[in-house]
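Every protein chain but one is kept in place in this view of the complex.
Chains here go by letter, A and B, matching the order in which they are written, and residues are numbered from 1 within each.
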Amino acid sequence: MKNNKGYHIIILFCLCFLAVANVNAQSDWQVPVEANEKLSPFLFDDDMVLEGRVAYENSCTSCHGTPSQDDFTPMSPPPGDPASEPFQAQSDGSMFYKIKTGRGTMPKFADAFADDELWNIVAYIRSFNENYKQELPNMEGIVIPEYAMKLSFDENVDKLVVKVFAEELPQPEVSVSAYVMGTFGKHLLGKAQTNELGIAYVDVDPTLPGDEEGRVNVMVKATKGFARAKVEEHMVMAKATERHSAIEGRHIWSTDRMAPIWLKITFFVSVFGVWFALLFIVFGLRNIKKARKEA
Amino acid sequence: MNMANKTDKSRRRFLQKLGIAGASTVAGSALLLQGCSDSNKASGNKVKVLTADNKLVEVDVAHLKPGDKIQDLSYLQKRGREGIPGKKFVMVVDLAKCKNARKCMKACQSAHQLKPEMHHINVLEMEDPVKKTSYWMPKTCQHCDNPPCVSVCPVDATFKRQDGIVLIDNERCIGCRFCVAACPYSARTFNWTEPKNSDQYAEVTYDMELNVPQKKGTVTKCAFSADRLREGKLPYCVSACPNGVYYFGDQNEDLVTNGTTKKTVRLSHLLEENAAYTLMPELGTQPSVYYLPPREDKG
Partner (left out) sequence: MNETITKGHLSEEQIDRDLLKNVNWGGTFKLWMGFLTVSLIICLYYYYQQLRNGLGVTGLHDYVSWGIYISNFVFFVATSLIGMLVSSVLGMMKVDWVRPVARIAELVAVAFAMVAGLIIITDMGRPDRLLNVFIHGRVQSPIVWDIAVVVTYVAISALLLYIPMLPDIALCRDKLNNVPKWQQKMYKSLSLGWNNTAKQFRLMNRYTRMLLVLIIPIALSIHTVTSWLFAMTLRSGWDSPIFGPYFVSGAFVAGCAAVIIAMYFFRNNYKLKNYITADHFDRMGKLLVLVALVYVYFNINEIIVPGYKANTADAKHVHEMLYGHDSVMFWLVQLGGLVIPFLLILFKPMRKPLPLTLISVIVLAGAWFKRVLIVVPTQLAPYYPIQNVPEGWTGYTPTTPEIAITVASFILVLMIITVLAKLFPVVPIWEVKEDMNHKNN
């Protein structure tokens, strides 16, 4: 009882302290001007939003809740809903800075996420703002190369080989991520950077099941700054696996048509056997009628 | 000037690409639904259809889009019995993440026209007899590979499909409730009285993959949202969960997707790394639902 009381007092004290120290988490968090004006080097697209969502659900939901649901954890200062007005009023750079550096109860994510991953989270938060229009950096003088990709599979080392070109020239230092497309989502095989020959290697788990011929649907993305490309291809690189129907063969629980033969024979032979005997007796009753003349 | 033009061009190119990507997504889902669209040629008569979020609207048959629910009973019955070839659907429930938000139960009940006491999915508070602690356990139909309910059905009203899903045809069910008695997981529920809002659903064509409209005197249970799977979408409960409890996918691909984060992982790795188990494996029912163990303290 005593212990409990002490515990309560400590919590109360902490809460008061936090309340006094930080009345509003957003309003007085000063972001350096340079950071505030920083713009994303990536165009926020659906893929970024989706990846940002994965990162958000894993690292942010516990305090901020699901955006636009106002279900953030009640703490002091209130973490707030990222879909709310005060959040969305800030610049992309400000969001990026706050997530990266953290403050007080907001953790620092600089070590947890690379810059592109942080931008994914920003993209995800922005996806809740219908009026948002991404501010793009000044592109003057910058030519954005158009990537083309060639995929192949090296079965000696179980690696997916991705060659990235732009106008027939191999492109070095391009981030490549390869996915296997599942029924409900894409599974990350791996990420790699192209070497000076414009080639990136991604490990393929040889135990991954494909279709009967070992085919899987592969999707590869190549990004470098604003340049990006995406290809989707069916490739033979997984373990050939036969697909079986869950109900093939004769099962006790399957339809009547698929009932085990011994069961059908036993059932019908006994039922019809007995009824045959009964009908024999019923028809035999005529003999009793005939037999009346005998005497 | 020249420079500015170039920038503009490249920008436009992005937007074009974005547009193409968007269009291809739409085309993809349209392809998935191509099989469903043959019955939509007739026009003039209006039908009531269920929208994706399960609201009833009245539309002209001619205006039915591929995404709309189809109205041909025999087609739906045939489709429902056949299942989706080459698939074997599985669910993984991460008990460590369940915080009893019950969004899954709500989504399920509204999708399947269920009364509050009827559960296709039920979040139970389970006691750990040794540690005297408790944890939350969502329990659905286990879609057993050796289903006791299907074995005992006298009329083939509940059946297992090639994709592993155990469904009920409530157009055939005689209401004997042998399956309810036989299920060791208490996964089945019965329409003891007139189903919820049955007058609103009176003209809706029965889709056994959704098991709506429900009928008085028949059994109903979790269908793994077979109607959604056909559209490449995750089940109602799985996508409603705010806590990342559910993974759902195809065992043949060895991939499962988390309904909350949409992260897709290898099923075999997930099960192995987390010491997954199935409910009462000693009964030999071979469930298609796996559980990852709970944390010691309740979240």
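Assume contacts are C-beta pairs under 8 Å (C-beta built on N, C-alpha and C of every residue); 3 or more make two chains touch, one makes a residue touch a chain.
All values reported here derive from a predicted model rather than from experimental measurement.
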| item | value |
| --- | --- |
| Hidden-chain contact residue, picked from the options B:R188, B:R228 or B:R266 | B:R188 |
| Contacting the left-out chain in the complete assembly, out of B:A96, B:L124 or B:A276 | B:L124 |
| Interface with the undisplayed chain - residues on subunit A | 252-256, 259-260, 263-264, 267-268, 271, 274-275, 277-278, 281-282, 284-285, 287-289, 291-292, 294-295 |
| Hidden partner chain, residues of subunit B it touches | 105, 117-119, 122-126, 139, 148, 151-157, 172-178, 180-182, 184-186, 188-194, 215-219, 279-280, 283, 285 |
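The working rule: only the chains that are shown with their structure count from here on.
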| item | value |
| --- | --- |
| Centroid distance [mean C-alpha coordinates] between subunit B and subunit A, Å | 17 |
| Interface residues, subunit A side, partner subunit B - complex | 43, 45-46, 50, 53-54, 57-58, 61, 66, 69, 71, 136, 138-144, 146, 180, 182-188, 205, 207-209, 211, 226, 230, 241, 243-248, 252-256 |
| Interfacial residue positions of subunit B with respect to subunit A in the complex | 3-4, 6-7, 10-11, 13-14, 18, 21-22, 25, 85-88, 145-148, 150-151, 156, 159-164, 229, 232-234, 242-244, 248-250, 252-258, 260-266, 268 |
